[in-house]
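Beneath this line is the structure, given in structure tokens, with notes to follow.
Left out: one protein chain. Kept in place: all the others.
And then subunit A:
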Amino acid sequence: MQEWANQLCENRQFGSKMTDSKYFTTTKKGEIFELKAELNSDKKEKKKEAVKKVIASMTVGKDVSALFPDVVNCMQTDNLELKKLVYLYLMNYAKSQPDMAIMAVNTFVKDCEDPNPLIRALAVRTMGCIRVDKITEYLCEPLRKCLKDEDPYVRKTAAVCVAKLHDINAQLVEDQGFLDTLKDLISDSNPMVVANAVAALSEIAESHPNSNLLDLNPQTINKLLTALNECTEWGQIFILDCLANYTPRDDRESQSICERVTPRLSHANSAVVLSAVKVLMKFMEMLPKDLDYYGTLLKKLAPPLVTLLSAEPELQYVALRNINLIVQRRPEILKHEMKVFFVKYNDPIYVKLEKLDIMIRLASQANIAQVLAELKEYATEVDVDFVRKAVRAIGRCAIKVEQSAERCVSTLLDLIQTKVNYVVQEAIVVIKDIFRKYPNKYESVIATLCENLDSLDEPEARAAMIWIVGEYAERIDNADELLESFLEGFHDESTQVQLQLLTAIVKLFLKKPTETQELVQQVLSLATQDSDNPDLRDRGYIYWRLLSTDPVAAKEVVLAEKPLISEETDLIEPTLLEELICHIGTLASVYHKPPSAFVEGSRGVQHKRLPGSAGSGDSVDSPDTASAAGVSEAPPAVIPSQGDLLGDLLNLDLTPPTATGPPPAPSSGLQMGAMDLLGGGLDSLMGDESEPLGGDLGGSPALGAGFGAPPAAMPASFNAPVSGGLDDLFDLGGGVGMPMGSYSPPKTVWLPAMKAKGLEISGTFARRAGVIQMEMTLTNKAMSVMTDFAIQFNRNSFGLAPAGPLQILTPLSPNQSIEAALPLSTVGPVMKMEPLTNLQVAVKNNIDVFYFSCQYPISMLFVEDGKMERQVFLATWKDIPNDNESQFQIKDCHLNSDAASNKLQGSNVFTIAKRTVEGQDMLYQSMKLTNGIWVLAELRVQTGNPNYTVSLKCRAPEVSQCVFQSYEAMLKN
């Protein structure tokens, strides 16, 4: 560094004395001293050169703060270059010398009045960079003037200066009213002033999440869009990034903004392009999918994204990380562009790796042959990381595209034949995954794998191989030898391998108990006695105990069927993905992490969300206004309909305490088992349920047996459903079924007496122990006795039909009411109704036939085995096109997420996972209709906000509206 300063001095050919290289080799003290002398020299040139030297020293990290007063003395000059250098020095050292920095204030204030706009701007720009509290006070007046300066150059500099000042002293900025002035600048005539004002406001707004600083309304948006056409490339970026925070009122506004933003996609600056993509991706959410423009927009997005790949490699990297997100959110955009992601020889490694990722995401049955050929090529490349990832990618293709699995496996076998160590190891790891996805299909390759046992030296590959040996021990003749060979160096292995080895040997023992007793004892003692690793010890003890107490149970536990792995384990979670889409182009999208994960302090912790899709009118309500409304309102109470008091009383007494205390999580699973068992049994007894129930829990027979005990032994929360079920069994004809957790709407009058010659029918639907019931109250308001009741349904959407005759045995005398519960089956003829849940009923008695129609809550149709595996859920969520997603808001619901989850569970809406992000709970839920349609839901509950957001995804999007309605009903009752 010393040398450099030296050289620099010579290069710039400072005055004759200064080229003296000896000068720079003097001690630091002497150097400072000399510089001091030069700074105070009378000669201008000498002064300037001295300041330059000071700056050079500063750059290399030398402390030249001692020269502060001398440098500041040089400030009063009409030489702009010198002035700038002095300012540079000031910015660096003012903080360490706050008192002396005041000395500079006068010059700044004076410069802010200079006739030359360049000098005025320079002064205000520099002043904002001097982070000394005392100075900020002096800054206010000049800044106020500069914000209103006649020269746009000064104004645009002053706009940024407000942001600087805000960073030092936010309160001061607010008190001085600078924020309002800044807001006014959005309407400035000069586009660059607008752009800088937008940038400054956006940044300030970030640290005031709740302020209404960036008051975006159609008028300001229009101004911004106008400025967009005129300002510099950087200004366009600021404006586009700001636009992305706006939520249009309706799809029309959204479309008109999109139309004005699309031309930016042809800009040479990639940042302008990506920011435009961000705006479009976000606003597109609001456009109706059937709109022509929607399709046009989708088509317009692909070419610019592809073009980004011909930019410089660093930009390509950023673009690819973003494309990765876009492809997950809207796969249709780039589905035909696979080829552009083929790796080029001279791509930097980081570009290659990202391209590979996107190739896998885009892989489909249509292009899999090409992709595989490419991947096979990559697997012979030189870069080890890249090769590994390519091999892994082949495995992922096999899992993703079932038709290609066979080809993938044979490709992997070819690669194993190359005997390149890391290729073989990676291939074995992925083959293990393929086995888990397609069990009992490709086991013929095990022999080949075993050949390479000795060459494996990485823990992951060793563990994978051991898993394979253990899993297929019965097919490998020398499995015991193979495993034994690993056992020799047990303590040198990594934990991963140790755990896997332990499990594999236990599996082997359970499969071939006679030959391997010794081996299993050896491994158990190694794991439990000689190991310090608690995980390993625990697992060892569990196996030991299992094996010694009940080998049959052990077999059931250890050799239980494993859930299939899902196609995509590396998908970004839908909520996070949505947030990242709002951050396209930024660091968050590069890291694939929300800003809060890497930004300190208050900035960037605001969560951004995509706007709701079209069709749900109230979903665009901003959270602020929504939360303001109705906080104080009490939750709506259940109003029992008349004539059903008994039922409601029972209901109050016996329903599991949903609102007060949720049952412990594990028991809900057990409850399921028990219910299925009983419910299924009942169903088969009555023969009215075509859906095979039960059997959804692995190993449920054992559990079932365990819970076959008298109901008294069950936890309290089981009581209701079980007794309900029993009740139904014995009391089919007898009116009110015992209530249970499932939501049932209050009875309403379906058939008024006036229309049916005195017969009044009110009723409701309920699902009790897996049986859908139509519960009716028949009242005779006529003068004569009614007999010979019968009921029939018209064809309906879900094939509902009476499972038996309407059981009204006694004649109905005048003014008498009778309760009737009619069990329904879902095997009747199907015809789509409008609305979907409409049911047309014909009731006959001795007088006449009467017709009425009613609607049943769709929650009646949620079956008990509607709980999806987590992985399956994730995959299904991904798999269902985004077009099928609809979003709704449930207002004024005052349950916390656990209570809501419990309440819903009562109606067979199962919470599969829960995630809490920044005070917001996300519940991922699944439900299954009687006709096998799955509905996936994401319920967002924010603490303190009575408005829930529910996003529904279903392959049959028609049901979404109904499901949403029943969500609302279930949660509010």
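Here is the rule we use: contacts are C-beta pairs under 8 Å (C-beta built on N, C-alpha and C of every residue); 3 or more make two chains touch, one makes a residue touch a chain; residues count from 1.
Everything below uses one rule, namely that contacts and distances are computed from a predicted model.
Considering only "Protoheme IX farnesyltransferase, mitochondrial", "AP-2 complex subunit mu AP-2 mu chain", "Glyceronephosphate O-acyltransferase" or "Phosphatidylinositol-3,5-bisphosphate 3-phosphatase MTMR2", the record for the omitted chain gives "AP-2 complex subunit mu AP-2 mu chain", by its UniProt protein name. Remark: the omitted chain is touched by one listed residue; of A:N229, A:T418 or A:N896 this is A:N229. The chain not shown here is touched by just one of A:A588, A:L610 or A:L929, and that residue is A:A588. Among the residues A:D99, A:D532, A:E600 or A:E834, only A:E600 touches the chain that is left out of the figure. Note that of A:T307, A:S364 or A:S455, the residue touching the chain absent from this view is A:T307. As for the chain not pictured, it touches subunit A at residues 1, 4, 7-8, 11-12, 52, 55-56, 59-61, 78-82, 84-85, 87-88, 92, 115-119, 121, 125, 128-129, 131, 151-154, 156-157, 160-161, 163-164, 167, 190-193, 196, 199, 203, 229-234, 237-238, 241, 260, 262-264, 266-271, 273-275, 303-304, 306-307, 310, 312-315, 317-319, 339-340, 342, 344-346, 348-350, 370, 373-374, 377, 380, 382, 583, 585-591, 595, 598-600, 603-604.
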